[in-house]
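Heads up, the thing below is written out as structure tokens.
With one protein chain held back, the other chains of the complex are shown just where they sit.
Coming up: chain A.
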Amino acid sequence: MSGKTKRYAWQLKDIIMIGILGVLFALIYLGAFYIGMALQGALTPFGLAPFGLEFMYGVWFMAATLAAFIMQKPGVAFVTEVLAAFLELLMGNFPIVITTGIIQGAGLELGFAVFRYKKYNMLSMCVSAVFACILSFIWTYFTNGYAALEVGMLVGMFAVRLGTSLLFAGVLSNLLGKGLARTGVLKGYPVGAKYVHQDIMDD
């Protein structure tokens, strides 16, 4: 690769790829959303309705940590999350997803930034998920008016969100990324070389 600029430049195929990943996870999220809604309805009589959607919050962050894992350069996590938010808007979601996407993207990006964009493994993906969880929870705190709620309830909701963030965006994204890299389709990306067993006989 010739110098810094080329490595950090965005190629059309990169943008389309993170877009398609965004579409894939948006579909999964949509499926989870209906389950979450049913759960929410069931939990309403107990006053625990918000937990219905907290259970799958981490799915939101999956595309971003995965894209960062594949491309390994600054800005990927943020751009993926914002792009995914615009995709959600195109699919008919409310405009508020844009602000949510920007805030979550900032959190996700921060997770890789603290490692100076040198570490792309389970650890940095988990840290990224934690930051996204914290920032998004602060934003939810304001939008949903959580100041009006009991502290114990808030702690509970935060714990659930943290758990799903780590599970989906940290662990599952990492497994998916490694699995994808092993298939060999990522040869053109930084992560490809690390996980594919290069065999001259193959080519």
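Annotations for the structure displayed:
The working rule: a residue touches a chain if its C-beta (ideal position, glycine included) is under 8 Å from a C-beta of that chain, and two chains touch if they have at least 3 such contacts; residues count from 1.
We take it that contacts and distances are computed from a predicted model.
When the unshown chain is looked up in UniProt, the name that turns up among "RNA polymerase subunit sigma-24", "Energy-coupling factor transporter transmembrane component T", "NADH-quinone oxidoreductase subunit NuoB" or "Chemotaxis protein CheC" is "Energy-coupling factor transporter transmembrane component T". Contact between chain A and the unshown chain involves residues 10-24, 27-28, 31-33, 37, 40-41, 43-50, 52, 59, 66, 83, 86-87, 89-96, 98-99, 139, 142-145, 147-153, 156, 168, 172, 175-176, 179-180, 183, 185-186, 188.
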